[in-house]
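In this view, the complex is presented without one of its protein chains, the others remaining in place.
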Amino acid sequence: MANFKGHALPGSFFLIVGLWWSVKFPLKYFHQKGKKSRLSLHYQRLEIIEAAVRTLFSVIGILAEQFVPDGPHLHLYNEKQWVKLMNWQHSTMYLFFAVSGIVDMLTYLVTHIPLGVDRLVMAMSVFAEGFLFYYHVHNRPPLDRHIHSLLLVALFGGSVSVFLEVIFRDNIVLELFRTSLVLLQGTWFWQIGFVLFPPFGTPEWDQQEDTNLMFITMCFCWHYLAALCIVATNYSLVYWFLTRLKRQGGGEIIGIQQLKPDHPDQTALLNDSEEE
Amino acid sequence: MANFKGHALPGSFFLIVGLWWSVKFPLKYFHQKGKKSRLSLHYQRLEIIEAAVRTLFSVIGILAEQFVPDGPHLHLYNEKQWVKLMNWQHSTMYLFFAVSGIVDMLTYLVTHIPLGVDRLVMAMSVFAEGFLFYYHVHNRPPLDRHIHSLLLVALFGGSVSVFLEVIFRDNIVLELFRTSLVLLQGTWFWQIGFVLFPPFGTPEWDQQEDTNLMFITMCFCWHYLAALCIVATNYSLVYWFLTRLKRQGGGEIIGIQQLKPDHPDQTALLNDSEEE
Amino acid sequence: MANFKGHALPGSFFLIVGLWWSVKFPLKYFHQKGKKSRLSLHYQRLEIIEAAVRTLFSVIGILAEQFVPDGPHLHLYNEKQWVKLMNWQHSTMYLFFAVSGIVDMLTYLVTHIPLGVDRLVMAMSVFAEGFLFYYHVHNRPPLDRHIHSLLLVALFGGSVSVFLEVIFRDNIVLELFRTSLVLLQGTWFWQIGFVLFPPFGTPEWDQQEDTNLMFITMCFCWHYLAALCIVATNYSLVYWFLTRLKRQGGGEIIGIQQLKPDHPDQTALLNDSEEE
Partner (left out) sequence: MANFKGHALPGSFFLIVGLWWSVKFPLKYFHQKGKKSRLSLHYQRLEIIEAAVRTLFSVIGILAEQFVPDGPHLHLYNEKQWVKLMNWQHSTMYLFFAVSGIVDMLTYLVTHIPLGVDRLVMAMSVFAEGFLFYYHVHNRPPLDRHIHSLLLVALFGGSVSVFLEVIFRDNIVLELFRTSLVLLQGTWFWQIGFVLFPPFGTPEWDQQEDTNLMFITMCFCWHYLAALCIVATNYSLVYWFLTRLKRQGGGEIIGIQQLKPDHPDQTALLNDSEEE
């Protein structure tokens, strides 16, 4: 879908995932800190829901790419030529993310699947996206090619980072890094939409102009800084929120006892941070 | 052997290895789980047999490349020019896999060879295949070059993954990753055969057509998804089979005792999974 | 600032950082050696001051790039064209280092920030510098492009090395490696200044001459050897200085006791090295 919507939609998808992760990973980190145990049941349930939602989104993406009015409607080869290969490529990308979501769910639901397989398939999904993009942007004007190829930096970097999580699982730094790269991808998709398909009647960008390329390169760095800021802000908000909960609970001993049966993790956090 | 058979044969070879690995690694994983000990004698014997078969296949590959009617028949330089360098290159690839098979056997047979050498030589074999392919495909039409160069992704990825096993030995995720890449290679060889040398009289593909390249890139991703599905299916079948064995055994206490002397690993698995 | 000063200033900045690190890391290493504990309060204070100074320098860099007479004065787009993108790119580089400095400070000041985030953001800052440089040097004469692109080796190498510190934190070898690369960057900026903008009226270098490129490549290696020498010298000086302090202290038992309250780490070092 080479138009503004076709970039805004996946952009929003990645943004939502990134925003959610920038809340989830700090939450998990603060709850786990100082505890030797595995993830609690609450978190497993959360992970399964997240994976299900990601799978759902991806399936919607596939269906949208296939059944938009000018889509291929599941026809691949017709009258001696390929039908709407762009849409098919996008569908393939979504398909990988759907598979990754399903594997994530299975890893938490089925005990005999080894931990790490979820990360491997996620790394492969991100790699496949980058791989398809790499061959996607041949034969396009310079600015178009450049603005898409910058995405490859985020994608291949993210793929390596997620792959590292196969070995260094539950490393908060790698998880925050991954979060920042997903946010970068989300905002960058919106940027691509604004540059290549100006939505509000603003004049088109000159695709050959060299300074436009220079600006876009720099702009990509700004987007990453913005992504870092979002991660940092949400991380702090989560901490502040948990500390406030703790103080409120700590003020009334009865409060803690009332919390205990419902939120076992949280009181563990409270005790834990008091020990430090 | 630049024809359909010349691609179907190595393809089948890699497919068989991949299918076997997708059974072997889950089996090993379930048996080892929870046990601190080294691999049992059964598995060592299995590994030696596998390595011997791989070596045999590779030697057959070398002989086939050398002694097909239009092969070099071990002549390398003749009448001031190189003889059938393509066949020699393929022979070299097989030779590396033969060496890797021999080193695998030796690692299990001879106790003083350090663990990890087998993985190193296997990583080098895969790298050598990629290395030769990289320079193999110069000066060919675009589709031919592209379809072969996609293989490099699987090869260099596999090489890095196997090299990681030098350090993270017996990591089930890396082993399943390697398995999926071997399967990918196997199915992709068949795909190359079908595209470049259509066997059933179907019309040839236009080597210059850009949409063909686009489709092939996407098709490569589908092959990987298929490889993942095969790995997942066989993994589940192995689990289901072992669980059924366990249930049958668990129903009759005498059954377990009868099993014990013959299948020490398996009963260990049963006890093990009951503890969890 | 495409002139001699514009290269000498960042060069000096990196040189100072490198020289300081080549003193700090050996100091930390000798003090920590044999002790299981975390960094002492002294060192945390030192790290915070260092990060603050780095942030300050970076802010000065941003302001200088923006408000030099021919700078953009915070105007980005004017009269349908981008304003002084070079200066904006340099500002962006400094901005990344400022962010890295701030994160460093926060990591030591705020206890709930996970260790390793500081290294991650530093790795990203170095990567961003390399990333911008990579697209910076298009369309320039060969020598100009070559001399700048050599910097990329130091930058991407440094980025990977700092990223490794996320996982292998406080590894003295990685820290000294990072130090040597920062020194290399510092001296190389000076070299660029001397080659591209000869300051003392010396004749300009022929930008097309191939032997100039060959010399510059080799010269880069010499710079790295010089950087290694500086690191080695400062490392030895720190050791010699600490040993002299120890001897003076060891001669008079009262001396040690007088030192103890003020320099707890140092006497620990003394005892420690006597135990070995």
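Lettered A, B and C in written order, each chain numbered from 1.
Methods note: a residue touches a chain if its C-beta (ideal position, glycine included) is under 8 Å from a C-beta of that chain, and two chains touch if they have at least 3 such contacts.
Because the structure is predicted, anything quoted here is derived from the model rather than measured.
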(message) I'd like the shown chains that the missing chain touches, ordered by label.
(response) B, C
(request) Identify the residue among B:19, B:48, B:68 or B:95 that touches the chain left out of the display. (result) B:95
(request) Quick one: say which of B:69, B:114 or B:201 touches the chain that got left out. (result) B:114
(request) Please pick, from B:8, B:51, B:64 or B:128, the residue that touches the omitted chain in the full complex. (result) B:128
(request) For the chain that got dropped from the picture, name the residues of chain B it touches. (result) 81-82, 85, 88-89, 92, 95-96, 99, 111-114, 116-117, 119-121, 124, 128, 131-132, 135, 138-139, 166-167
(message) Touching residues of chain C against the unshown chain: what are they?
(response) 29-30, 153, 168, 171-174, 176-177, 210-215, 217-218, 221-222, 224-225, 228, 235, 239, 276
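Quick note on the criterion: only the chains that are shown with their structure count from here on.
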(request) Assign the assembly's chain-to-chain touch graph to one of these shapes: line, ring, star, complete, other. (result) line
(request) Call it same or different for chain A and chain C: same when shared residue numbers make up over half of all numbers used at their interface. (result) different
(request) Go ahead and note the Å separation of the Cα centroids belonging to chain B and chain C. (result) 46
(request) Enumerate the residues of chain C that touch no fewer than two other chains. (result) none
